[in-house]
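One chain of protein is taken out of this complex; the other chains stay put.
Let's look at subunit A:
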Amino acid sequence: MAMLKTILGNLLRPPRTRGPADMPDVPPVYRGALAHDAARCTACGTCAFVCAPKAITFTQDPGVSVSWHFFIGQCSFCGLCAQNCPTQAIGLQADAPGATNSAAGDGLRLESVVRLQPCTRCGAAHVPLPDAVMEALWGVGEAERGYCPECRRRAASEKLRAAFVPVQEAHHDR
C-alpha cells in the first residue's frame, strides 16, 4: 500500500534525475586534477614516498635539474601527496582530472622541471628553497639565500658559534 501511495505521489512530482544544472556543489575538499608548482618544490621526495600506486616519480639530470613526473593512469587520487608536501607544492584542484586512454599507459603525464642553481658561495648545484621557506629561515636579503644546503649548514653553525665565542677566537681555531 505504501508503495502505491509513493507511486501516485511520484506521478505528480517532476523527475528526480539530476540534470547538469542541478548537480551538487563540488566540495572544497574534492580531490581532482593534480597540479605541481616547480617554484615551491624542494625535490624532497615525500610525495613519491607516500604514493602507494607509484604515480609520482623523480628523475635527475645531474648538475642541471630534477624532474617531477606524474602518470594519471596509476593515480588513485588519495590526496596523500598534497597532504604530506611540506611546502604545499602539490595541490589537487577542483577541476576534473584528465583521462587515461588505455591500460597500456597512454594518457595524461605531467612533468615539472625544478632547475638546479649554483651555490653563490661554493658553486655546487642545488635545488633552491622556495622563497617563503627562505624568508622564514633566513629573512629577506641575506647572503645565505643563494647557498647550497651544505654552505647553509656551515653558515648556520658559524652564526651559532659567533653567538657563543668571540669572533677572533673562532678564527684562531681554524
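Criterion: contacts are C-beta pairs under 8 Å (C-beta built on N, C-alpha and C of every residue); 3 or more make two chains touch, one makes a residue touch a chain; residues count from 1.
One rule holds for everything that comes next: contacts and distances are computed from a predicted model.
Asks: The hidden chain: which UniProt name fits, "Putative spermidine/putrescine transport system permease protein", "Hydroxyacid dehydrogenase", "Amino acid/amide ABC transporter membrane protein 1, HAAT family" or "NADH-quinone oxidoreductase subunit H"?
Replies: The record names the chain that does not appear here as "Hydroxyacid dehydrogenase".
Asks: Out of A:P14, A:P27, A:G123 or A:P166, which is the one that touches the chain we can't see?
Replies: A:P27
Asks: Out of A:Q83, A:T120 or A:S157, which is the one that touches the chain we can't see?
Replies: A:Q83
Asks: Pick out the residues on subunit A that sit against the missing chain.
Replies: Within subunit A, the residues that touch the unshown chain are 1-3, 6-7, 16, 24, 27-31, 46, 49-53, 76-80, 83-84.
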